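Subset of chains shown; positions unchanged.
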Amino acid sequence: MIIVLKPRTTEENVKRVEDMVRAKGLSVHTVYGEDLTIIGCIGDTMRVDSRVFEVDKSVEKVMHVQESYKLANRAFHPEDTIVDVSGVKVGGEHLALIAGPCSVESEEQVIEIAKAAKASGANMLRGGAFKPRTSPYAFQGMGLEGLEILVRAKEETGLPIVTELMSAEYLDVFDEKVDLIQIGARNMQNFDLLKQLGNTKRPILLKRGLNATYEEWIMSAEYIMASGNPNVILCERGVRTFESYTRNTLDLQAIPVIKKKSHLPIIVDPSHAGGKWWLVEPMAKASIAAGADGLMIEVHNNPEAALCDGGQSLKPEKYDKLLTEITQIAKVVGKTV
Amino acid sequence: MIIVLKPRTTEENVKRVEDMVRAKGLSVHTVYGEDLTIIGCIGDTMRVDSRVFEVDKSVEKVMHVQESYKLANRAFHPEDTIVDVSGVKVGGEHLALIAGPCSVESEEQVIEIAKAAKASGANMLRGGAFKPRTSPYAFQGMGLEGLEILVRAKEETGLPIVTELMSAEYLDVFDEKVDLIQIGARNMQNFDLLKQLGNTKRPILLKRGLNATYEEWIMSAEYIMASGNPNVILCERGVRTFESYTRNTLDLQAIPVIKKKSHLPIIVDPSHAGGKWWLVEPMAKASIAAGADGLMIEVHNNPEAALCDGGQSLKPEKYDKLLTEITQIAKVVGKTV
Amino acid sequence: MIIVLKPRTTEENVKRVEDMVRAKGLSVHTVYGEDLTIIGCIGDTMRVDSRVFEVDKSVEKVMHVQESYKLANRAFHPEDTIVDVSGVKVGGEHLALIAGPCSVESEEQVIEIAKAAKASGANMLRGGAFKPRTSPYAFQGMGLEGLEILVRAKEETGLPIVTELMSAEYLDVFDEKVDLIQIGARNMQNFDLLKQLGNTKRPILLKRGLNATYEEWIMSAEYIMASGNPNVILCERGVRTFESYTRNTLDLQAIPVIKKKSHLPIIVDPSHAGGKWWLVEPMAKASIAAGADGLMIEVHNNPEAALCDGGQSLKPEKYDKLLTEITQIAKVVGKTV
């Protein structure tokens, strides 16, 4: 942490700020420049709220030079983490290929889509049982009944299942039945929920919040890891910008950035990012070319009749064709399908 | 809802889309323009997921013409709602003047600040007991112990208390002890929590999410109202933009916009918006001049030693001077203090 | 400037980076922390492109600790600058009250509006002669003919005139006839145009770009000042965010921030920010309460028939009422009207 002092700060005031820093358990190293004086703060700065120094009349600003996360930090864990989702490896050279409907609507629907997706090469099944909806009047998902349908689809196809947890209330049942527990974008900073995820060893799929910085996203992973669950997969799903033609702006730079800062795997959800089915194919290919560890794609056998987000779902035939091209691009960048 | 068809859509395809609309329980009214054909959809469009039509090969785009909220909508409730917080009225010409420390740190601290704030004219006391922090390693608040301190400060000063609820787990105790229950920006779309708030009649202070549109924010109020609690106060606290010199960009246009769209009161939190104490005073005055129904301001007797967000807190003397000016501006815009 | 090195950088590599810094004419001061080593760079860092160091394999990141502007910097010029616009003072306690139509449409229109605005208390007349329009097919303004109309309105009313310059081609005629030359948001980083503004001594009204940071905005003022024209007034007119209900998000924190960083006056244009006439009144009052040095407001005698931006224009009666309230708020914050 570096404290930049105001121009022409007196010797006495420099000393006072240095003392404030020492009082927080840090040691100081002060550099006198031409116009500016800066105080380098040495020690465990992670536990100090730096803004407290900004109150001081002699302080211009406080700058962080170090990340605030340890467990998720590649600096302390240089090798790629490979997460095991009930036998399916994610990370390193292994791709997660997750497909399925936005919402679980019926057993027939889910099993039909699951079989088609598996035949195309998918290795996990997604489906929403509890749905976060902007409107209280919109379809909120089938809940536990939807979860049971996913379990039956798993029995039928052998595909591990991925579904979203919205409340700690259901953590026990998710722990028992769900292979990969999804935390949605809107709950990325529901810190209370994140802390509870240490009570399961099931892998967590942590979606990026709509306006979360890379640092905040990794900090949310750190919450889960610090609570005792090291099995976290990150999922880029677009961020909110001024552009409203697409639902969100997919940030594929997130892939190399996360890989540089963290050892955790990162996959991409191109369906939610753009909100339009014809954006899914080019963005899925781009994601793999950029080094993503997998894709989560909405596939629906009858998008026109979907209860939710039909407009962003691929039909099984299109998904099948997409995976063929994905396989070729994966080879170029050193991944296996 | 309006469906815009692709240029040169055939008569047959127009019919097919019209049938899809009718199948959702809506009636249609089609307009043939020079280059474009549009289908007006009439009926209860609020319950229909419009994106499902975007899947159709003949559909160019779907546009909403109507808000998705009813209970919070001024169109159906033209008069200002006035919320009663344990005797303190908020809305109409009544200002909420909420002050207190970011975090509860000790009984002495809270009571000293509460007395000073009340003497300056504050009519409610805020203080964080449960703190949402980006880092799992940062101070997370005193929890229930902090809540007890607030209760004692209320006994001492008579000021109703405002504090943040982060999990439904504590709803019962909040219902018993807290006068105005705050839902923080990061939980604005924690839909599970919002639904549970119908189980209390205590007024709810709903902060705007960092990237929430006006529509989404009001929809979150609608969640609370639809679950059975009509006592909602909105709180603007800045949105996230490209500008990083300030913590967030305070959006004061939110005040007249919310007042146009909704009948609910809206207050402003200038302390969290800017993240710098010297921004609080001008933004507090601007908020009142723009018609806000109140202010929530961090006041701390020793900001340099605060455990959290000291940098954005006012000292009691500055708060006192601010309220004097606020009183004068309030008169100009027809509010009473 | 501070260079943060990667963890575990060897002594040899630290030396190499220090040598790179010295080769740029700076001196170094290196601080060894627990996990990190940082190199403080001392000297005229303003002329060094810091990103060049980021190429080095041992460098983690480079951070700036100092502003890049001098002429516009309050640190080197603590008193408020007061700009004289043909006799009307702007800055300090003096408010610029600029009113007029978005576009000049006819002599009768402009003179009628100018007289009404003056009677209400306006002290400058605005009107667009050259209009920046998103579409090549939209009305582009009356050009030089419009400028002549403004000149006649000035003769009639005595109000100094404000109008936008879009190209250096017309700088000579603007220098002769225009009292305050406006540079629009879209040209805020048209560096070629900015440099030419040193060829006039007429005051410049520099609007903030839709996505310009405070630093970039002040740097554009610095361009004008460095080219020889010190008479710059800044104008906040909203920034682009994810919220699309309003045209732009008005950033009133800009007022205290600019006043802290720079000595230049800052005014606000609430008409363009929101794009809706009913937002103008509350935002104008908020701007003055926040300490703005003036307002630029669109006034039109017949908004429904305006050739451009009628939807954001006030009628003269509303403007008159607004100035009455503005006058009262101005007094509270120490400004004179």
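For clarity, chains are labelled A, B and C in written order, and residue numbers in each chain start from 1.
Throughout what follows, a contact is a pair of C-beta atoms (placed from the backbone, for glycine too) under 8 Å apart; a residue touches a chain by one contact, two chains touch by 3 or more.
All of these numbers come straight from a predicted model, not from anything done at the bench.
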item: Total copies in the full complex, given that 3 are placed here; value: 4
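Quick note on the criterion: only the chains that are shown with their structure count from here on.
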item: Turn needed to bring chain B onto chain C - CA fit, degrees, nearest 5; value: 180
item: Equivalent interface positions on chain A and chain C, same or different at half; value: same
item: Averaged-CA centre spacing for the pair chain C and chain A, given as whole angstrom; value: 38
item: Junction residues of chain B, two or more chains touched; value: 211
item: Residue ranges of chain C in contact with chain B within the complex; value: 211, 213-215, 239, 241-246, 249-253, 255-257, 260, 273-274, 278-279, 282-283, 285-291, 325, 328-329, 332-333
item: List of chain A residues in touch with chain C within their complex; value: 2, 4, 7, 29, 31, 33-36, 38, 40, 42-44, 61, 63, 65-66, 75, 211, 240-242, 244
item: Parts of chain B lying in touch with chain A, wherever the complex brings them together; value: 20, 46-47, 49, 51-56, 68-69, 132-139, 166-169, 186-187, 189-193, 195, 210-211, 216, 219, 222-223, 226-227, 240, 275-277, 303-313
